[in-house]
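Only one protein chain is missing from this complex, and each of the others stays in its spot.
And now, subunit A:
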Amino acid sequence: MPINYYITLALCLFAIGVVGVLTRRNAIIVFMCVELMLNSVNLLLVAFSKMHHIAKGAAATAGTDGQLFVFFIMVVAAAEVSVGLAIIVMMYRNVHSININFLNRLKH
């Protein structure tokens, strides 16, 4: 398949994630949308990795760094999830809600 299909798919997923972050009010769903953005990047990196692999005459190691990057993104995303969920739980204990409309006390 041409690379353009992968780019379009990844950008669509990314756009869904961005729109979700900007419009949804539930902290967990906002968080899921952030994960969707990261995963669309993973998809795109793997597709590019394959593309560069083929473009360089299928030399054994060409394009592998893109796939390596994907593993790093997964690890960092997992670390971010653990911290993020802890923050959301901490918030829930204090206000019994995960609606981010509560986040306007600081404005006053």
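As a working rule, a residue touches a chain if its C-beta (ideal position, glycine included) is under 8 Å from a C-beta of that chain, and two chains touch if they have at least 3 such contacts; residues count from 1.
In the analysis below, contacts and distances are computed from a predicted model.
Missing chain, UniProt protein name: "NADH-quinone oxidoreductase subunit N", from among "AIM24 family protein", "NADH-quinone oxidoreductase subunit N", "Nitrogen fixation NifU-like protein" or "ABC transporter permease". Within the complete assembly, residues 3, 7, 10, 14, 17-18, 21, 27, 30-31, 34, 37-38, 40-41, 44-45, 48, 51-52, 55-56, 63, 65-66, 68-69, 72-73, 76, 79-80, 83-84, 86-88, 90-91, 94-95, 100, 102-103, 105-107 of subunit A touch the chain that is not shown.
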